[in-house]
Each structure stands twice: as structure tokens, then as C-alpha cells.
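To keep things clear, I will list the structure first and then write my remarks on it.
A single protein chain has been omitted from the complex, and every remaining protein chain is retained in its original position.
So, chain A:
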Amino acid sequence: MAPSKKKHASSQPCIIPGGFTVLPLQFSSDSVAQHSLYVKEHRVRAERSSHRPLDRTLFVLNIPPYCSEDVVKDLFSQFGCVESVELRDHPGTFWESGPRLSKVFKPVAKQGFKVGYIVFQNSSSITAAKSHPHDVPLVVCTEQRPVRTGVQKWIQQYRQSFINPDKLQQIVDSFMTDYDKRKEEDAERQRKEIEQQQEDEEGWVKVTRGPKGTKARPHSEAANKRTLHKEFRKKKRKELMNFYTWQHRNTQKEHIAELRKKFEEDKQRIALLRAQRKFRPY
């Protein structure tokens, strides 16, 4: 990939194979070492979600743990107005499942290095970000934007972990109301489907495709297995094990073979232990 157009005459952006631009980042202005962010326009064809518009989304790798979504938003605002920031542990498709959860019920996020999807308002911001010179680092913690780490951060976390019982109760109540509503809707839909499958007054049944309403089959895997197992046992019971002489002889033969095998195995084990000098008592 060719280097993009040069805005800063003084120094050039650093672009590595794979098309990522390297953006240096340091914690504060007096830091001695830098991390590198790797940015690139988000370009996954398969994914056409409205959350990550292809032309306006910047894909950022290696965001240090002390950069929260707000910090990242602020950091990248120098390239243009930022619409949204999404931080994740691993790159991957966007999905949101289940009902909306209140913050306190969400599982605790990991505090490691993150990847980010930054959606700008204008696609020109992407070009701006990609042509950022490699010797001008982004600074996380500044006078205007103090970032708390260490003891300060932990105390703040502790302070924020309190939740008023009334508020918690409210959250629970609203979730449960939602839940009950969804349950009811589900039940309603199922009832309707069953209704549809029943004979109407002229004796006709409406036959539909699809997974729903197929009540005849066992609908759990465990039940499936149970049925199969039952069949197998039935078959087994019908067999006679020690009926003929040859069967009896075979059992005896098997027994001796078993003993022999065990003997050989023990011998192997002993040989191994001897090899390790395991029989020296002292």
C-alpha cells in the first residue's frame, strides 16, 4: 500500500506493511517511553452494520489499559469530530444480544490492552489520523485532561461501586417488567401458532414450515439421547451372553489374556521405574 498524501512536510507518517499507520502514544509529557497505536480504516466487507460505517470508522490497535472510551474520544478529536468510540478486548464483529442491561449488571470488563473502533462524523478525519506524523506523540494525561491511575483510581472505583438500594430496586423492577412483557409476548405467539395448527371447523389443518410449533419431536438433546439409549439397552437385553460352550470358552480366554496383558503392562512400568532408579530405598 502506498503512503498516503503528505500533509506535514516536516515528518512523515510511519506506515508498516499491512497498511497500519503507527501513532506514538505516551502517558504524560514527561514519559520516557512510548506505546504505538496501529490505526487503519475499518474495512470489513461482510459487516455492514450501522454501528461501524465503512467510510467513517477508524480501527485502532494496542490501546493501553489506562485509556477509557472518553479518553480515546478526546485523543482522537484532534483529527475531527468523533461520533462514537467502541473499545473491545479482541477485534471482531459487532453484536449485541439480549435485552439492554444496566451498567451494574454487566460483567466486569477486562482491564487489558484494547482494540478500538472510532466512528468520525466526517470521513476526512480518517485520512487526517492516518497521516499523523510518527514523531509527534499523542499524550494521554495532560493538565486539561487528568487521567487517574494507581491509588487515586482505585479509591475512585471504590467510591463508584456504591449503589443506592432504591436505585438498584428500580433497575431490577424495570428489568423484570420488561422480562415479563417479553415472556407474555412469547406465550401469546406460541398460543397463536398452536391455534393455527388446529383443525378449523371444516376439518382443514394449516401446515406451516419452520422450526416453531414442531411439538411431536423431542425438543431437547438430552431427551434424544435418552431415547437412543433405551433402544440400545433393549437390544442388548435380548442377547444371550454365556449360553453356548464357545461363548464360555471365550470368556475364559479373555480373562487369561487380560491377566497377561496386565502382567506385561506391569513389567513395562517396572522397567520404566528401574530406568529412573526408583528402587533405591536410600
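Convention: a residue touches a chain if its C-beta (ideal position, glycine included) is under 8 Å from a C-beta of that chain, and two chains touch if they have at least 3 such contacts; residues count from 1.
Assume contacts and distances are computed from a predicted model.
Trainee: Name the chain not shown, per its UniProt record: "Ribosome biogenesis protein WDR12", "Proteasome subunit beta", "Serine-threonine kinase receptor-associated protein" or "Nucleolar protein 6"?
Mentor: "Nucleolar protein 6"
Trainee: Considering the whole complex, which of A:His35, A:Arg52 or A:Lys130 touches the chain not shown?
Mentor: Within the whole complex, the residue contacting the unshown chain is A:His35.
Trainee: Which residue numbers on chain A touch the omitted chain?
Mentor: 16-18, 20, 22, 27, 31-36, 38, 61-62, 64-66, 90-91, 98-99, 101, 104-105, 110-113, 115, 149-155, 157-159, 161-165, 168-169, 171-172, 175-176, 179, 211-212, 214, 219-222, 224, 253, 256-257, 259-264, 266-276, 279-282
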